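One protein chain is absent from this view; the other protein chains keep their places.
In order of appearance the chains are A, B and C, and numbering begins at 1 in each one.
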Amino acid sequence: MVNLAVNLGRLNLKNPVILASGTCGYGREIAPYLDLNRVGAITVKGLSYYPFPGNPPPRLREVYAGVLNSIGLENKGVRRFIQEDLSFLSSFDTCLLVNIWGHTEDEFTRVAQELDKLERIDALELNVSCPNTERGRAVFCSDLETLKSIVAKVRAVTQKPLIVKLGPEVKEWEKTLDVLENEGVDILSLTNSFPALFVDVEKREFFFKRKFAGLSGPAIKPLALKMVYEVVNYTSLPVIGMGGIISAYDALEFLLIGAKAVALGVANLLDPALALSVVEGIEKYLQGNKIGNLEDLIGKVR
Amino acid sequence: MVNLAVNLGRLNLKNPVILASGTCGYGREIAPYLDLNRVGAITVKGLSYYPFPGNPPPRLREVYAGVLNSIGLENKGVRRFIQEDLSFLSSFDTCLLVNIWGHTEDEFTRVAQELDKLERIDALELNVSCPNTERGRAVFCSDLETLKSIVAKVRAVTQKPLIVKLGPEVKEWEKTLDVLENEGVDILSLTNSFPALFVDVEKREFFFKRKFAGLSGPAIKPLALKMVYEVVNYTSLPVIGMGGIISAYDALEFLLIGAKAVALGVANLLDPALALSVVEGIEKYLQGNKIGNLEDLIGKVR
Amino acid sequence: MREAIIEEKKSWGERFIQLKLKEEEIAHCAQPGQFVMVRAQKGFDPLLGRPLAVMKVEGDSFYLFWEVVGRGTKILASLNLGSKLEVLGPLGKGFSLSPSQALIVAGGRGITPLYFLASHFKKNEVPFTFFLGVKNKEELFMVDFLQDFSGAYFWSCEEPIEGGFCGTVISLFQSWLKDNYLPPGSRIYSCGPEGMLKSLYREEKIRDIPLEVSLETFMGCGFGVCMSCAVEKGNDEGYFHVCKDGPVFLARELKW
Partner (left out) sequence: MREAIIEEKKSWGERFIQLKLKEEEIAHCAQPGQFVMVRAQKGFDPLLGRPLAVMKVEGDSFYLFWEVVGRGTKILASLNLGSKLEVLGPLGKGFSLSPSQALIVAGGRGITPLYFLASHFKKNEVPFTFFLGVKNKEELFMVDFLQDFSGAYFWSCEEPIEGGFCGTVISLFQSWLKDNYLPPGSRIYSCGPEGMLKSLYREEKIRDIPLEVSLETFMGCGFGVCMSCAVEKGNDEGYFHVCKDGPVFLARELKW
């Protein structure tokens, strides 16, 4: 028997495999195909205060070993989530993380306030790095002042562990990480998808109405791994690593370089039970290598 | 009959398909498998003044839809290239671009001086963006002062069209592009490979001895396309677009967003004749769409 | 995902493929209009599953029929007898199954879910008439599928063909409508190119016969998590999700 439990400060997971936000809906949709009791945590789709319709179609396109998405954060709003989905989700023996965002700093805070009341929710993840929400302006994480202010406001209204989700648009990594540490963030998660482009050659126009879309999936894994490596190098906050994981070995790469847990995004789309095979694969690897505790493996390659 | 010729300022190519540096050797090696008369240009492997042994093996690893390379710019040095390969290459009806680099600013200049004398060479490409040469310090293109100084010195010793090859490590794009324009650069090429990481999970160590390696191939195409789009948006210099092209449609994406020509890297490794099928595919597309001149297509999607 | 083995493979030229796949659950549970997500088992190219409608079920096996339109459908078409595929399904909401009379209008590969629907009607003795439209001679082989519904089908081809109606399936259908009475409770069922569905929707409005359409969109997951299969709602703000709310919709609920 191996022990897969991992500790991320105030957040304890029974195993390191998390379902990433936006790729497991509100839990309900994936539950028929994946035993949610078997994953370390599930991250609910990014919630705003009011329901939000998202971007016009087409919203997704497969590219070489990856997908481009321009979902644009469609969601039912925090209230409906609480009414319709939370009690269903609560029946599972897994951690519940909720990804949140807002059009304004204020909206971030209001979503956090709603969720802070609910004991069953284990942590909030602030999505400050979605490449599909900018409207002529930059994502929140690329502007230090805005980022600092959002985080401070959310921190003020919730005691729950606070995860901040970063992406490739962060400009000054060291400064950003310093700010996040100072503002009392508990955990970092990265990476969000990479801003990218796709042209419909037949129609001679951009494939997505909003031109840019976010690249994720196996294609970005070596880049995400480097990003996580650099962040782990710099900060002492626990890091959830993600970006292109579709096998236990992919996940182990992130853990070996120091991520305390990993999240699966596109993997859930291509096979809703893939997360389970990642959990089992990690277990088998530990057994095969006679390592009793996963924690002993984390950060062993630096 | 369609006209595939493209004009990049002082450089005229009979078609827009270039073999990228480092993936077609010194020309001699690929010639048995690809009729070099059929491509727009060939870019010779990055040359330094003295022969250079490159990095210790392993040097290459396939990842999802891409390769990581840590060749480390092994090359025979500019003199041996001139002696051994130039006359062979000269027999082909194609443009000859030579990729150059140096450990020091001075070495860049000396290589350029050697090549400047040779009429048959159509342009020099300055590799200031290779992620495999840094030795504890940053690549040249991420430091504006160094970049400016290298370019100025090379510009002073050669009249040939000067291409500067950029990559994702450029930090301040607009300033960098301004500097390059001011220093009299003729053409930009991008992108070089992306710094990335790979962990050998079985051995629990970094796969490459130098830890980081450069990611290229289809995986990076949507990222490269966005980079080229932004650069074309900003600068008036002609741009050679590359990154992950393995089909005519991939190439057309770059041309449609405004690249004047495209280069193929990893594509040459997986099939040395792939460049030819890209040329033919572009031709077919133009015929199918009744477009007589390729130049009429360039930049049509913005 | 579950494994399905290719038991039979038929192809018509380079563009159309039919597979018989052994996988019990789908074979036993699929309803007309439902679909499955299909992935090649080895490797990750293509990465995502592709949505394909169920055409027919038979014992522990089911049939798919598709047109090669891009990279994914091409790679799937290259798999040989005995190879395994990964399948997820049956997925989505199918057609309503108890009209008093059904008019089925299929355009090209849109025949797939409608063939399944017509088979169901035949078994359950719901009267129906099947209209199939194909673009050219190359696609005429699809008419053979309809022989199972002898007497109850008409077809058209946009290329002139001896013995066939020359034109779109819409004109064929319209000319049929002129001469025939539709009892209350009649329904039109359709799947095919967008333009064809649009024309039918105009017809629905004129004659007030409810129209059910099966839609195609890009899909990321097929089971409702990614929100990539959005289509605009008719009245409301916002979007339906084709994989959960559809793929079959009442035309009047959509924006045209």
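Methods note: a contact is a pair of C-beta atoms (placed from the backbone, for glycine too) under 8 Å apart; a residue touches a chain by one contact, two chains touch by 3 or more.
Nothing here was measured: the structure is a model prediction, and the numbers come from that model.
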Candidates B:E29, B:D106 or B:E172 - the one touching the absent chain: B:E29
Contact with the hidden chain (one of C:S78, C:S100 or C:N136): C:S78
Positions on subunit C contacted by the hidden chain, ascending: 41-46, 71, 74-75, 78, 80-83
Positions on subunit B where the hidden chain makes contact: 22-25, 29-30, 32-33, 45, 51, 53-54, 56-62, 64-67, 69, 71, 74, 217-218, 246, 266, 268-273
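Methods note: only the chains that are shown with their structure count from here on.
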Minimum number of chain-to-chain touching steps separating subunit A from subunit B: 1
Farthest chain relative to subunit C (centres taken as mean CA coordinates): B
Chain occupying the middle, per Cα centroid: A
Multi-partner residues of subunit B (at least 2 other chains): 64-65
Multi-partner residues of subunit C (each touching 2 or more other chains): 44-45
